[in-house]
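Let me give you the structure first, and then I'll get to my questions.
Of the protein chains in this complex, one is absent; all others appear in place.
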Amino acid sequence: MELHLTLVFNGLATGMLIFLLAAGLSLIFGLMSVLNFAHGALFMFGAYMGTWVYILIGGWDSNLGNLNFFIGMAAAAGIGIVLGYLVERFTVRQVYGNHLRQILITTGVMLVVGELVKVFWGPNVIRVVQPEFLTGYFAVGDVRLTYYRVFIIIFSTVILALLLFMLKKSKLGIVVRAGVENSEMIQALGINVRKVFTLVFIFGTMLACIGGFMWGPYQGQVNPAMGLDLMLIAFIVVAIGGLGSVAGSAIAAVLVGLSEAYMAYYFPPGSLAVNMLIMAAVLLIRPTGLFGATR
Amino acid sequence: MLKIKDLHTHIEQFHILQGVNLEVPEGSVTVVLGRNGAGKTTTIRSVMGFYPNVKGDILFQDQSILQQPPYTIAKHGIGYVPEDQDIFAGLTVEENMRVAMRKEDDKTRERQEWLLDLFPDLKLAWKRKGGHLSGGQKQMLSIARALVNDTPLLLVDEPSKGLAPIMVEKVMEAMNVIRETTTILLVEQNFIMASQLGDYFYMIDDGQTVFEGEMKLLQEDEGLRKKYLGIA
Amino acid sequence: MNIKKMYSKSEAVAGGGTSGAGTETPKGNRAGTSKPMKNPFQSMTWQKAAWIISLLILFAVPILVSKNSTLFMLTNIFIWAVFAMSYNLLLGYTGIISFGHAMFFGIGAYCFALMARHIPQGELGFLFAFGLTVVICFLLSLVVGLLSLRLRDTFYALITLAVATIFVIIAEQWRTMTMGNDGFNFTAMLSRDLFGFIDLLDRQHVYYIALIFLVSMFVVLKRFIDSPVGRTLQAIRDNEDRVSSLGFAVLNYKLISNIIAGVMAGLAGVVYAISIRFVSPDSVLGVENTIDVLLMTVIGGVGTMLGPIIGAGVVEVSSHYLMGLSHIHPIFERWVILFGIVFILIILFFPAGIVGTINQKLRGKKKEGAS
Partner (left out) sequence: MDTSASVKSTDSLQGDERNSERNKIIETVKLTKSFGGHTAVSDVSLSIFDKELKSIIGPNGAGKTTFFNLLSGQMKPTSGEIFYKGNEIQNLPPHKRTKLGIGRSFQITNVFPTLTVLENVRLAVQAKHNIHYSMFRHYKYYKHLEEEAYQSLEKVKLEPKAEHLASSLAHGEKRKLEIAILLSLDTQLLLLDEPTAGMSVDEVPQIIEVIESIRDQRDRTIILIEHKIDLVKHLSDTIAVLFHGKKLADGSPEEIMNNDQVQSAYLGGLYNDAED
């Protein structure tokens, strides 16, 4: 029983972290039907940037206490905003409406951004430790709940709630949902849909960069391969969850996280394969994903 | 209020409009007639700025709106009711209205109240998803949505299309009220509706305006009607 | 008479997708043309001569050049060109984008490597590697195609990426068989007198194998592109639904394209293993390989016969050259950045790639000349 509780807890944490990475991808995919192959490289850049600041500030002024973690997170978010804007403005915007070219051009961006990471921070693994206030664990019965995982779950749940609330209630959210359905009609109502696209792209990239940053202490390292590896998982989540459905992405992410946790315990090499199989099964039965609109 | 001068629209390689000229005087209901595929919808959509390759000129309140993006054109005060209503199916009626509001001030809310009085059906369906509305309700929502902002000119594309007769009647009644405050450019194949609402008509055929005149003229001249509408 | 006239003219003006087809039709069709068709006619013979001369040069290279590194580079260009040609069949001629194409390449390479290691007798292992590659790639492309080709284009890209990743994982985890991440070298196992006359350790021999491989694959692919099936594929690229309403089973055609591309990539993998004598997940199976081949195809020109070959040459030569500059500044180790930027610029401004853009220019001139 403890074993399963532990695995579920771990799976939940991993899943919620994956959700942060996938949420932006899902929004972008849903609204602009752009499958952003650069997403992984972008959050890797965010992860490196945030980690770099986090480590730098931590070493430079230990009086800051745990603040360096949040400064690192802010740095990741900041670079996410900048990168999101640049990528949308100069590449993705040019090829809206053409799936093939979108996939190609974001692949190009993936190459460039991925290599830039190596230029700035080198091709080697960088070790990252968890901030002091989040190290350690508390026990509930025989189940050890590590603070960092608890933090991830709470943080991501807050983000998820904010996102859902925003989509449901705010004007921007309604516009985004309407834009996912019919971007032409939105324009006829006097809304510059391009601007909304840019905002969503920036926002999605920012979320991913924050997620990427949080991934570092979670795994104890950042490395140049994480972009592609995690992007694949994010893709799986989006495909399972359905086009543009934030709630769908969250559920799919938890599903993937749980299968990761269980596979990691019972048969580590098979974890990715199992997720692939889930994705393939979902797509074959319901090509729009579990929660995607049937269009 | 709206002037279209020698409008040529290309969609991809197709030269769809090949010289459309028309004028919508302020306070009027001007009807665009013509058979299927003649270019009526393309004309309206060209005004809304949906096509990049448009030549000629389109003047709204004496200013050219040619080559402007659709959202700017909408902001000038042109409301658009598309052929297929294009209601956001996943949004409730309330949200559909809200998405259209460019300002959420008292004036806009007042206008919304007025529209809901005009279309009581919408009030009843207020929390329902757009996708679950009936065809008539969709049409009403589409019209209300276009008018919730300050809209001096309304472009309406075939409001009677696919509607049950009783709904056509309701829509027509509403249009009769709307015309008192808003200038209307109406595309319509339903001749009864067109002739009851319209003051003036333009006939489009093969992408060109081929005939224009007072609506009365058309009501009296059956030959003309047959010729361009293809009714016998 | 009338029809004949039209035939010959159609060659001259045929479009981007069919530009490869326009270059090599039998001369017979052109005989008896009454209208002035001088330009294309002249350029035909000129082109034919150019083909023969370049082939002769390529066959003469090992005699003129003795530097093994040059031969090695050319050999690899030939192999990557075949790999890129097979990718182009999907991207350029069928209009589908795969992110898993390297799995076929890698499977071919591993097949050969494992055979070399376990069946050192030579001929048997050599032939067996080819046979096994064809069978595996055929079945795999069939299954993956059946699973994913009915879905939207973006999902096809996704599923191919996913399946390819599974193969990388297998190669990494199945250490007893594949030596895991490190890969393995099998130089010592290669036969020096295969079939009595091929020395797999001689760079010249390998060069000729690769060159003959390229030429034969080019001919096969050209033949395929110009076959009724090939023409149907190009129509599918243009307008899938319409092809279906003409009475073609679109899925079957896409499957054929998928299978031919897969098998061809697998064979390229076999020859690549012969050339580099080493396999590892990264060097032959990884997604990076698919991206490389995507770069080559797009830079060279999608939907043209020559594009992937030119693309392979450009990418291989310039990356080799840029790597050489890394002692000047370490940025040159990151030459992929440069390619990424070039790639983005090409997609934005020259979507037809090098060969396609040149073709368009030539065609433009021809039209000017005609009018």
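In order of appearance the chains are A, B and C, and numbering begins at 1 in each one.
Definition applied: contacts are C-beta pairs under 8 Å (C-beta built on N, C-alpha and C of every residue); 3 or more make two chains touch, one makes a residue touch a chain.
All of these numbers come straight from a predicted model, not from anything done at the bench.
Considering the intact complex, the chain excluded from display touches B, C. For the chain left out of this panel, the touching residue among B:S160, B:T182 or B:T209 is B:S160. Only one residue in the set B:Y51, B:F191 or B:F211 touches the chain that does not appear here, and it is B:F191.
Think of the hidden chain as still there; on subunit C it touches residues 2-3, 6-7, 9-10, 12-18, 25-26, 29, 220, 223-224, 226-232, 234-235, 237-239, 241-250, 252, 256.
On the side of subunit B, touch with the chain left out of the figure occurs at residues 13-16, 35-37, 89, 131-135, 158, 160-162, 164-166, 168-169, 189-194, 206-207, 226, 230-232.
In this section, only the chains that are shown with their structure count from here on.
Chain contacts here run in a simple line, from one end chain through to the other with no loop closing.
Sorting all chain pairs by how many C-beta pairs they have in contact places A-C at the top. Taking each chain's centre as the mean of its C-alpha atoms, subunit A lies 43 Å from subunit B.
Annotation: 53 Å between the Cα-based centres of subunit B and subunit C.
Distance between subunit A and subunit C, defined via averaged C-alpha coordinates, is recorded as 35 Å. Contacts with at least two other chains are made by no residue of subunit A.
Multi-chain contact residues of subunit C (touching two or more other chains): none found.
Across the interface of their complex, subunit B is touched by residues 171, 174-175, 177-178, 180-182, 184-193, 293 of subunit A.
Residues 29, 33, 35, 91, 94-95, 99-101, 103-105, 107-112, 114-116, 118-119, 228, 232, 235-236, 239, 269, 272-273, 276, 279-280, 283-284, 287 of subunit A are the ones that touch subunit C when the two sit in their complex.
Subunit C makes touch with subunit A in their complex at residues 91, 95, 97, 147, 151-155, 157-159, 161-163, 165-166, 169, 173, 287, 291, 294-295, 298, 331, 334, 336-337, 339-341, 343-344, 347-348, 351.
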